[in-house]
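Missing here is one protein chain; the remaining ones are kept as they sit in the complex.
== chain A ==
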Amino acid sequence: MNAFPTSASADAERPAGHRTVTPSADPANPPMSAVGTARTRVEGPGKVTGSVRYAADEPMQDLAFGWVVTSTVTRGRIRDIDISAVEGMPGVLGVIDHRNAPRLNLEAGSFFGPDGGMHLLQNDEVPHSGRPIALVVAETMEQARSAAAALRVTYDEEPHDVNFSLEHPAARPATSFFGEDATVGDVDAELAASAVVVDERYRTPEEHGAAMEPHSATAWWEDERLQVIDSNQGPFLVAMTVATLFSLDPAQVRVRAPHVGGGFGSKSAGCGPQLVLAVMATTTLGRPVRVTLTRSQVFQTVSMRPATDQRVRIGADADGRLRAIDHASAFEVSELADYLENCTELSNTLYAASAIRTRRTAVPVDILPPYSVRGPGATPGSFALESAMDEVAERLRMDPLELRLRNEPTVGPVSGLPFSRRNLVACLREGARRFGWVTRDHRPRTRREGRLLVGTGMAATSFGAGALPSSASITAETDGTFTVAIGASDIGTGARTALSAVAAEALRVDPEQIRLLIADSDLGPAWSAGGSRGTTSWSWAITEAAAELRSQLGDATLPLTVSFDTTESLGELPPMERHSYSAVFSEVTVDPATGEVRVRRLLGMFAVGRVINPLLARSQLVGGMIMGLSMALHEEGVRDPATGRHVNADFAGYHIAAHADVPDIEADFVPDYEPGDPSGIKGVGEIGTVGTAAAIANAVWHATGLRQRTLPIRLDRVLEERVGAENSATRCDLR
């Protein structure tokens, strides 16, 4: 997720530090080997043998099941919910709707303010299709489902609007929560003075997190305490949201998320509908209640990435030096909650240019509030910026790799701040070497293998790095082991394994001596698994707690517990441009007669700081690149143009890359180090996704000579009218 201060703009708001962070692990003086060693996931055997429990697996006495009923209209009011047919059905315990649901605190929300997406069953309004409007609770899930199907709901429909575009009349400036739009230099004058100017529109559709595990929550009361097992990316922040939403003392709420089958942002937006409804039901009925979303409900009721519509203008001199970057980006929002899809993030920091202007525009339409998904902002923004850069190279008849190298900034182009450790050039050069980029003929449509056209493309990218306040406790036990407690969550990335290594290194012991407790809000304030900042945030707290504990151990009496909260340390960090970097290279084949695009090779070189566990980090980066491939070629949330409803709300209709679409992928690291982090790490969660779509789109252009400015690159967008009509589609005459 992106709901945190990012990169330079936010750093600049922090007070200047008076304390320099001293890394405990300088690369010149390597510590013990737990960090940097490839280890398999500690919970791996449990997962493959089925002994690990996900949220919906937890056995529970006296459990009742809730089935969610969603609206079938896109805007309007509920006229009536007729429960007469339902009440007498077998096993039915109750129906909760806006007439009898517990009242919620409508101030509850996210970083962006109140979020009406969580304020379920509070009135008769239907603000978007798929809005949860009732929960039917019964003794079994089947009974609840059957009763839900018998519920008769009638609506007074109102006109809706889901037609999003940059020119929408309701468009308004986006929130400046993460910093103002950039205005550096005179963009119009620089564009006028440029030898070449690219001025194009790029569009990306609604995209869904599509985690394998559907959202599930089980809630029950133990005396005055609300107990929750939920599938989410950050139990502490979710517990705080639940407390606010239900006007409870935070100490009354305990949220656990022991094992989570993927999140991709969709489990990070405050409090999911499954949890809101489960808490309502257990509070109303006095029994433990489990609410699990169906796949279709996950698509309809859980936040997605909004569609974006971006105009990018780039002006350059004949030698490739950029004069101007002008990036105007619009994205969908809902009137229910504010949000920022920060598509211009990379335009602020990736390239030097005499003038840089960014404008972010929010367009309210009748949809569920969007939220962060897989590299929010940066990912669709990178598609626009890096496609436009490729178009600049095309018009200059220049190697697109060389174009990037010529515009390497020395300080933040907008912020003026120094870079903590900028390693993009190393990624570009090493990636190009391994990929064999030097032999590329930069003219399009020059390689053919039988019926297939072949092309290669690349993109440079970055992703904001940093940490957010977290706390950890470490206990030195009498038997020589250490218990490390932190409210972290492991959403499938291997956080347990990585944090055990970090703790072992900081305590100068073997990982086997660490007992790690995570995934429980009772373990104290902690950031969530989001924004590529989970591991950095948690590691910082663990490292500092370990240093404190070691300083006190001496002849202290055991067990001895030490806690550390990083809030103060983070505030003392000097403002800098802190980012991960990568260069992505791709090779595609295109059958122009059918429009089929296949990615044949993907290579990513990454500068992500110090690597805690190369096996897990590589796995995350490869996964991220597959998500980028999937975004480039497949993923598209489709709505009915007449009703505004989701049409492809399942995995048969919402295509993600199948195994057969995923080629040989190489992901590797250049040596890197983040001086502002005690462990030297930057975060690997999202950078793998960010640059991949542009690298593939640029390769499709190289293969065919046709630009793909709208994602996904569907076959009907590539298909050519006449088979074998050589060069008919080529619009370029390079050399």
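By definition in this document, contacts are C-beta pairs under 8 Å (C-beta built on N, C-alpha and C of every residue); 3 or more make two chains touch, one makes a residue touch a chain; residues count from 1.
Quick note on the criterion: contacts and distances are computed from a predicted model.
Participant: Select, from "sn-glycerol-3-phosphate transport system permease protein UgpE", "Xanthine dehydrogenase family protein subunit M", "FAD-dependent oxidoreductase" or "Na+/H+ antiporter subunit C", the UniProt-recorded name of the complex's unshown chain.
Facilitator: In UniProt, the chain excluded from the picture bears the name "Xanthine dehydrogenase family protein subunit M".
Participant: So which of A:Gln513, A:Asn648 or A:Thr710 would be touching the chain we can't see?
Facilitator: A:Asn648
Participant: Considering the complete complex, identify which of A:Arg254, A:Arg311, A:Arg406 or A:Arg598 is in touch with the unshown chain.
Facilitator: Hidden-chain contact among the options goes to A:Arg598.
Participant: May I ask you to list the residues on chain A that touch the chain which is not drawn?
Facilitator: So the residues of chain A touching the missing chain come out as 72, 142-143, 145-146, 149, 451, 593-596, 598, 633-634, 638-643, 645, 647-648, 652-653, 655, 657-661, 714-716, 719-721, 723-724.
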